[in-house]
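The complex is shown incomplete by one protein chain, all other protein chains being positioned as in the whole.
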Amino acid sequence: MAATDASPGGTATRGTRLIGAAAFVGVAWLVAFGLGFSPADRDQRESVRILYVHVPSAWLAYLAFVVTAVASGLYLFRRRHSLAWDRLAGASAEVGVLFMGITLVSGMLWGRLTWGVFWEWDARLTTTAFLFVTYIGYLAVRRLGGSHEQRARRSAVVALLAVLEIPLVHWSVVLWRSLHQEASVIRPDGDVKMDGLMLFTLFVGIVAFTLLYVWLVIHRQRTLTAEDALDDAGLDAAIAARRAEAVTAPEAV
Amino acid sequence: MESPVVELDGVVAVLGGFPALAGATLTVQRSEIVLLRGPNGAGKTTLLRVCAGLVPIARGQATVLGCDLAVDRAQVRPLVGLLGHRNGLYLDLSVQENVRFWGATVGATPLEVDAALERLGLAGRLAGLSVRRLSAGQQRRTALACLVARRAQLWLLDEPHAGLDAAARDEVDATLRQAAAAGATVVVASHELERAGALATRCVHVVGGQIEAEPVPR
Partner (left out) sequence: MTSWRIARLVAGKDLRIEWRSRVALNQVLPFAAVVMVMFAFALDRLPRPAGAEDSLLESVAPGLVWLASLFSLLLLVQRAFAVETDDGALDALRVARVDAGALFWGKTLALAAQLAVLEALLLVTAVLLYGTEVRASGVVLLIATWVAATFGLASVGTLYGGLAAGARGRETLLPLLLLPVVAPVLIGATRAVEAALGTGGTAIADGWPWVGVVAVFAVVFGAGGTLAFGPLIDE
């Protein structure tokens, strides 16, 4: 997924325009079905519509996490250490943080409207919250500075450690919550009975969001590639300026 | 003629986007003592760190002690000794404990360590003192003792005279000459003009990330 023949004025290509259009159509469908065509839930009524945003966002948050982890692994363990993988990991993480935020906010809204509570300590929400914080840490590590290779190596290691850590967090939270069976009467998602049309809308949501994710990540990755290239291109100018110091520098101490 | 210890050719080294070295070329033969002079910010420290295998090379070629730094710069590290602006010591340990630790990383025996302490005049009472309580000159000598104990073949010293009084500076110079006589190669960055003649076999001027050679006025 390296930067290919992007137009000089931006990062769009024919491919991304297609994907972008498809994503737009998908989101339009989602809005139509989500807000219009699909029925209100028997128990939750209109507030079930928030799930059409919440569940796809959650799916995307985890997809983004997997992509970041795989890209980090491909950067570290391939002989050539291609920075394109590092940039993909970074782009996916940034988009993933966005979707995680949407997941958490929509989950809280849905919980508030349906069950009267903003937050429930169930395994899914808690693990997503943890993933969110882990990603913020990952993005902070990416901004530590140094050369592109240093950034890539450090953040790749952190991402792979997160792959180890998140299942452990999830597992312990699941065990933890299983101690509190009586609280599971209130379960933010998963127990909602969905009929055919509602499931279809959910499916549309997942597809639309996935297209949106791909479109965002490609653009973001190309922007990152351009930023890195800018750093490198500036190098020649910087070298020339550096050498000029030799001409103008005062005689040595 | 044996191959040079240090061979840099058009080396560009980038630190945080800034080309600290912008095409440095330098050759150093064994047992030479080369003095690097130049204004602050000229790239002397980066040059030393490149030779120590700590800073990656963006462009150019560099071979130190037979190791190609572009291929694997980690390989050269155990063979060199780098003394930067700080001494690399553990302040709460004694002189002897510090030199023993660093010597142990290359498998030096306590006897070798004690010999190193002797050579630098740190045996006896000083050896048991915690580094934190030593004077700047004594701390610097401890750091040099670590280089001796580690059997470094290339000594890279970044302003080793800084903060020392005249007597301590003389001691440092004596140690460097001893090391060179024993077969090590020494590259020293220093602002000390007066020492050039007495200490160095060759003087080199670093400015704007590049190197201009100069003969030593004798």
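Residue numbering begins at 1 within each chain, and the chains themselves are lettered A and B in the order written.
Heads up, the rule we're going with is that a contact is a pair of C-beta atoms (placed from the backbone, for glycine too) under 8 Å apart; a residue touches a chain by one contact, two chains touch by 3 or more.
Please read these numbers as outputs of a predicted model, since none were measured by experiment.
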Report summary line: Missing-chain contact, candidates A:24, A:130 or A:200, resolves to A:130
**Report entry** Among B:4, B:81, B:160 or B:209, the residue in touch with the chain that has been omitted
**Finding:** B:81
Report task. Sort through B:3, B:105 or B:135 and give me the one touching the missing partner chain. Result -> B:105
Report task. Could you tell me which of A:36, A:116 or A:145 touches the chain that is not displayed? Result -> A:145
**Report entry** Touching residues on chain B - with respect to the absent chain
**Finding:** 52-56, 74, 77-78, 80-82, 84-93, 97, 101-102, 104-107, 130-131, 146, 150
Report summary line: Residues on chain A facing the left-out chain by the touch rule are 76, 130, 133-134, 136-137, 140-141, 144-146, 150, 153-154, 157-158, 160-161, 164-165, 168-169, 171-173, 175-176, 179
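The definition used in the following text is that only the chains that are shown with their structure count from here on.
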Report summary line: Per the touch rule, the chain A residues reaching chain B in their complex are 145-147, 149, 231, 234-235, 238-239, 242-247, 249-250, 252-253
Query - For the chain B and chain A complex, residues of the former touching the latter - result: 12, 14, 16-19, 22-23, 37-39, 42, 56, 58, 191, 193, 205, 207-210, 212
